[in-house]
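Input: a single structure, listed below in structure tokens.
The complex appears here minus one protein chain, its other protein chains still in place.
In this document, chain identifiers A and B correspond to the written order of the chains, with residue numbering beginning at 1 in each.
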Amino acid sequence: MTAVDARQVQGSSAPAGVAGQPQGTGRSVVVGAMLLLLLAPFVPLVLASLAEGYFFPQVLPDRWSTRAWRIVLDPSGRTWSALVDTVTIGVAVMVLSLVVAIPAGRVLGTRRFRGKRVVELVLLTPVLVPAVAVAIGIHVVFLRLGLAGGIPGVVLAHLIPATPYVILLSAGVFANADLELEAQARSLGASWWRTRLHVTLPLVAPGLAVAALFGFLVSWGQYVLTLVIGGGRVVTLPILLFATASGGDASVTAATALFHSLPAVVLLVATTRVLGGQGFATFGGTR
Amino acid sequence: MPHRIRAVVPLLLVALTATACSFTAAPGSDGAEGAEVDPSEWNDVVAAADGATLDLHMWGGSTEINRFVDEVYGPRLAELGITLSRVPLADTADAVNAVLGELEAGRSSGGSVDLIWINGDNFATMRQAEALLIGWAEELPNAELVDWDDPAVAFDAGLAVEGAESPWGSAQFQFVHDTARTGETHLPRSYAELADWIVANPGRFTYPAPPAFHGTRFLKQWFYELSGGPDAWVGSFDEDAYAEAAAPLWALLDDLRPHLWRGGETYPGDIADLDQLFANGEVDLTFTLLPAGIGANIDAGTLPATARPFVFDTGTIADHHYLAIPVNAGDPAAAMVFADLVLDPDLQAAKLDPAGGWGDGLAIASDRVDAAQAAAVGDIVDDLGETAVDQERLAAVRLPDSLGALTRALDQDWDRFIRQRQPRS
Partner (left out) sequence: MMGRTSTVVTHLRRTLRHESVRTWGPLAPALGLVVVLFGGAVGLALLRSLGLLAGGTGAGPSLDAYRRLIADPEFGRSLLLTLHVAVTSTVLAIVLGIGAALLLRRLVRGRQPATTLFQLNLPLPHVVGAVAILALLGQSGLLSRVAAQTGMIEGPASFPALVFDPYAIGIIVQYVWKEVPFIGIVALAILRSTGDELEEAARTLGASPWQRLRHVILPLLLPGVLSAVVIVFAFTFGTFEVPLLLGRSFPAVLPVLAHQRYTDVDLAARPEAMAISVVITVLVLAVVLAGSVLARRTIRQEAR
């Protein structure tokens, strides 16, 4: 029961066009409608972000305005510092989780041993247990250790949900990599380090990059762990967005929400390019 | 109430000793000198605050207020070497909880909260837990502009302030209607009339769920009107008398429930949600606390241009709101500098002005500032126009806030009887 069955998902980038299937326009229409439904929630955000006094029953705004975007993009405003904090935390989480995930992923992906299923289960539980429970459980200890209310504490907290994903994805990467090549390189006299650097790394780098990206995105969307452990002092984009949404300015809220989505969308398009059209299919959803 | 003050003195001494101890032990979390912050040695305080990051925990539900704090106070603090970190709260109680939680966990210094925007029952809770620095507010240089002899300043919801919080501004509850929808003549002018109005306009009224500040205020005024006014609820809190007096309120709210927005099945979480419902025409009334009116909200586009405030003939609650420093604040010096800064007459006037400010009432006495500053305030008040209630009218219907215990009782009972619909015995 590996929740993200990384191997299955990983080994899927081969295009599988099936010839000879009847291609109804009906299917295209249904797919089109489905995609429209999935994109529909962005429409009111875009409209509201470009409006002023956008009240019921306006569909298109009576007054178009860049006010909300000017506020959100204001260089001295809170958005940019929130972006910096979110990226800082995300990168730290990504790097740290990768550091523990690579050795663990290699073992899980390439070796059979007693207790492997138990290990997989143990690694999976933090993904399943609600973040609220984790957050209020560690909060007091973090307070005592002086970790609450600062970025290091938030990074540690984000590692809890991020690391399991990165490990399980890395396991899939190693399982699919042709590590026979390592042995061949060693037998040809390459040193351990040379083998790792010139043989193993190129084999697993693209997959590990995706796993790392996943770790980043888990951190990128975290709300409740940041809220409780950061104590309001660590203002990441989700925290800022939530605070803005409670502030009652629908236009600024909409612009902040779109600003918060953009990097994720850019990453999606980038991975799609790199991985030949599969994009996030390589690793499924993010939390 | 001299006997009450006398009763407070021994408590005060105990609290003083306790805070003095933690005072000396407090190292600044951001490198500022936290030890021995004595506001009477103001230059030392300013020097100690230089380089600090001030964690100001405040309710974040108003775009205009947030903007003013960030854009007006922020740069002024930066000139003094203080970085302002405004922590937006959904509810002030979150900061109270954070401080109490830190103290429980043994963090008696270097805490994460430097300054809290506070009043009423939250202030009472923190005082009771001895979680606030005391005796500093009246020592601030600008404290001489504050009329500390005015009981409306010196007592916060019936509890003596004792220098444990410094006033930031003043507020008075008002209702807001939209002239494009509801004409002046159709407005309720008392809670009795409001009850009829709700029945006559089904689905067109709701209020933020207590303990959201505006929701609690709304409820408390209704309680006043049904129970013979605020005078019965000063001094000590009589639980039985309260329960008896509150019963008709719960019965009435029960009867009115089906006529509320969404049939009283759910309530907006905060005033910002109610404002949005109002602006989108889902309900016909909202509330404000701003004595200088809603001009800033209209400018920001959170309320429609045709919105106007009004008050009930039976009165609305007015009070001050304050800034308080937790005993374990990491940067008490920076907190004091901020509390002093906001009392600056020019900044008080700027805050009052709906154009560029947020329409909040003054914390300082107009007769204690110089002539030019008083004239500036006078000009702003004269220019308020239709987006504010006439200031004399406001003053005429002013009611005091009541004991924290009453506030807590109303919040709890509303939660049980109205929100959860538990049966009343």
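Heads up, the rule we're going with is that a contact is a pair of C-beta atoms (placed from the backbone, for glycine too) under 8 Å apart; a residue touches a chain by one contact, two chains touch by 3 or more.
Computed from a predicted model, the values in this text were never measured in an experiment.
Peer 1: Kindly state which of the options B:Glu41, B:Glu71, B:Glu104 or B:Asp346 is in contact with the chain not pictured.
Peer 2: B:Glu104
Peer 1: For the chain not shown, which residue from A:Val87, A:Val140, A:Ala190 or A:Leu203 touches it across the whole complex?
Peer 2: For the chain that is not drawn, the touching residue is A:Val140.
Peer 1: Spell out the interface residues on chain B facing the chain that's missing from view.
Peer 2: 91, 93-94, 96-98, 100-101, 104-106, 122, 125, 203, 209, 261-262, 265-267, 269, 276-277, 280-282, 419-420, 422
Peer 1: Provide the residue numbers of chain A that touch the chain removed from this figure.
Peer 2: Residues 1-5, 8-9, 11-12, 14-18, 21, 23, 27-28, 30-31, 34-35, 37-45, 47-48, 55-59, 99-101, 103-104, 106-108, 111, 113, 119, 122-123, 125-141, 156-157, 159-160, 163-164, 167, 217, 220-221, 223-224, 228, 237-238, 241-242, 245, 250, 253-254, 257, 260-261, 264-265, 267-269, 272, 277-281, 284-287 of chain A touch the chain that is not shown.
One rule holds for everything that comes next: only the chains that are shown with their structure count from here on.
Peer 1: Can you tell me which positions in chain A touch chain B when the two form their complex?
Peer 2: Its residues touching chain B are 52-57, 67, 77-78, 139-140, 143-144, 146, 148-149, 231-233, 235, 243, 246-252.
Peer 1: Which positions of chain B touch chain A when the two form their complex?
Peer 2: Those in contact with chain A are residues 55, 57, 60-63, 66, 70, 85, 87-90, 94-95, 98, 101-102, 104-107, 110, 112, 269-273, 275-276, 279-282, 300-302, 304-305.
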